[in-house]
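The complex appears here minus one protein chain, its other protein chains still in place.
Let's look at chain A:
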Amino acid sequence: MSTNAQKRGFGATLWDYLTTVDHKKIAHLYLIAGGLFFLIGGLEALFIRIQLLKPNNDFVSAGLFNELLTMHGTTMIFLAAMPLVFAFMNAVMPLQIGARDVAFPFLNSLGFWLFLFGGLFLNLSWFLDAAPNAGWTSYASLSIAQTGHGIDFYALGLQIAGLGTLIGGINFLVTIINMRAPGMTYMRMPMFTWTTFVVSALILFAFPPLTVGLFLMTFDRMFGANFFDAAMGGNTIIWEHFFWIFGHPEVYILILPAFGIFSEIFAIFSRKRLFGYSSMVFATVLIGFLGFMVWAHHMFTTGLGPIANSIFAVATMAIAVPTGIKIFNWLFTMWGGSIRFTTPMLWAVAFIPSFLMGGVTGVMLGSAAQDYQYHDTYFVVAHFHYVIVGGVVFALFAGAHLYWPKMFGTMLNEVLGKITFVLFFVGFHMTFFIQHFLGLWGMPRRVFTYLPGQGFETSNVVSSIGAFLMAAGVIVLLINVIITSVKNEKVGNDPWGDGRTLEWALSSPPPYYNFKQLPLVRGLDAYWIEKMEGKKGMTPAEPLGDIHMPNNSFIPFLISLGLFIAAFGAMYHGDEGNTWGIPVLIFGLLFTIGSMFVRSIKDDHGYHIPKEELIDDNDKGVKA
């Protein structure tokens, strides 16, 4: 049970990770799996950029290009960005609120395995049949007409992965509502915890429409239903609505945690309290709310009519207000602070202008009349890469450097970190800035090549070179990770020296029970307050006692495996002469229900760490 550093065999470590319910280890799993999918999605992006390097290129075929662009988008959003965000939420949020674990450790593990099996299923499409090829939006008018199993992989894989995300969202909500340490009121919660809270609520309400949309698509493609078949009375616009009722909140699900990470970074490395904390909370909640009101701005050209378009255009532009509040608060946090330009801070400072540019083009696109001009051009591609890379990916890099010591107990190399930053930052702007102009000059997105003599050649070369610079930045980061892991120089509780929130009061990495005694929180930036009063750690809020811990379990893996098996049955049962599809589908579902049944009838009370064992562990946990 102990996570104390002792040499263990590979098998024991593997089994530990397969069965773990510890949020800190699940964070490792999310980071590794999300990181791998990030590399796969990045590779797909490189292939796209190689293909577009010159006119009439034949590096990949038109069909393969469609598969690459679809899988790039789908992988990056669902299998890279989401899990990487979840990695930091799992690693940091319970520590920030002074909790010993999340509310549902078992479900936490289940959420991860569902995501992983869904992601594996989706990516197996490369080897088993053809990859999905109707874009990450997979509009029904196109996708139900596609032959082969590509779209089936999309519908079933995302269904499984989406279920995992939904479970994770409920888990975080309950954790934040019920498990805050004594004194940790809502308005003392760190900004990253606040964004996790709002994002979890968005997940709870945004994922069910996707679930329904994917079910309808699954039924249409695999079970003969007619939701999207106009000849049978169906309507393809239903898919567009469901996809974007999910899809727009989804982009806020990604960006709000990024805002949270940057809020932490600005405060830490300016050595100042976050400026306008309460307005930041207000802006976060408002963005979350408005995020549900604007989905049809993705459908301006669908033909919903001028009234619907106007309402959604106005609602869209309204989001610029709370976002602007945030931008100014970050600037004022830095104003007059004693700033240290560490790697996380570099990402944070670079984030402001980069993201702002994406925001400005967002307002341009939000104007319905103008959108008809930009629609389906590279201008749109440039816009969403500026917000998602310039916002989310920058935050993931910043968060990786900031929280690496807290997750793994050792610091990433700062020099290599800054090289990564420079390469990636320059590469990013080189790739995507020029794409605004390519779009305005009329280059359509999602088309596998272009003709010479249209003025697109030079710009595309510039864009492709930028993509390789970004790849170089990622490679430097990987080298950094390897070097750091091999050296493995252990660091103390607060390696950045200016940590403000509770996670920095714990050892790096924290003991498996997090807090020996729950800390007493006396205000915003709880650890900073204690430091300013000359104390070395938090004041405990309870006497030392036995700690209740959950048992590890292999059942989450089995529940997810059952759905993975069932998905193959559902996909292949309609093939000519297929006899095993339906039995496999039923077997998989029974496997899942059976695993849930075992979980239900076997009592699991967890175990207690006796007080005596904790007393010996004096160097860990909260110091009294």
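The criterion applied here is as follows: a contact is a pair of C-beta atoms (placed from the backbone, for glycine too) under 8 Å apart; a residue touches a chain by one contact, two chains touch by 3 or more; residues count from 1.
Everything below uses one rule, namely that contacts and distances are computed from a predicted model.
Asker: What is the protein name, per UniProt, of the chain that does not appear here: "Transketolase", "Arabinose import ATP-binding protein AraG", "ABC transporter permease" or "Cytochrome B oxidoreductase"?
Answerer: UniProt protein name of the non-displayed chain: "Cytochrome B oxidoreductase".
Asker: Considering the whole complex, which of A:18, A:238, A:422 or A:440 touches the chain not shown?
Answerer: A:238
Asker: So which of A:43, A:60, A:225 or A:422 would be touching the chain we can't see?
Answerer: The single option touching the absent chain is A:225.
Asker: Given the contact definition stated above, which residue among A:53, A:142, A:212 or A:363 touches the chain not shown here?
Answerer: Only one of A:53, A:142, A:212 or A:363 touches the chain omitted from view, namely A:212.
Asker: One chain isn't shown here. Among A:26, A:71, A:103 or A:325, which residue touches it?
Answerer: Reading the full complex, the residue touching the unseen chain is A:103.
Asker: If I consider the whole complex, including the chain that's not displayed, which of A:171, A:361, A:431 or A:464 touches that chain?
Answerer: Here the residue in touch with the unshown chain is A:171.
Asker: Tell me where the left-out chain touches chain A, residue by residue.
Answerer: 103-104, 166, 170-171, 173-174, 177-179, 204-205, 207-209, 211-213, 215-216, 219-220, 223-227, 229, 231-235, 238, 241-242, 245, 593, 597, 600-601, 603, 605
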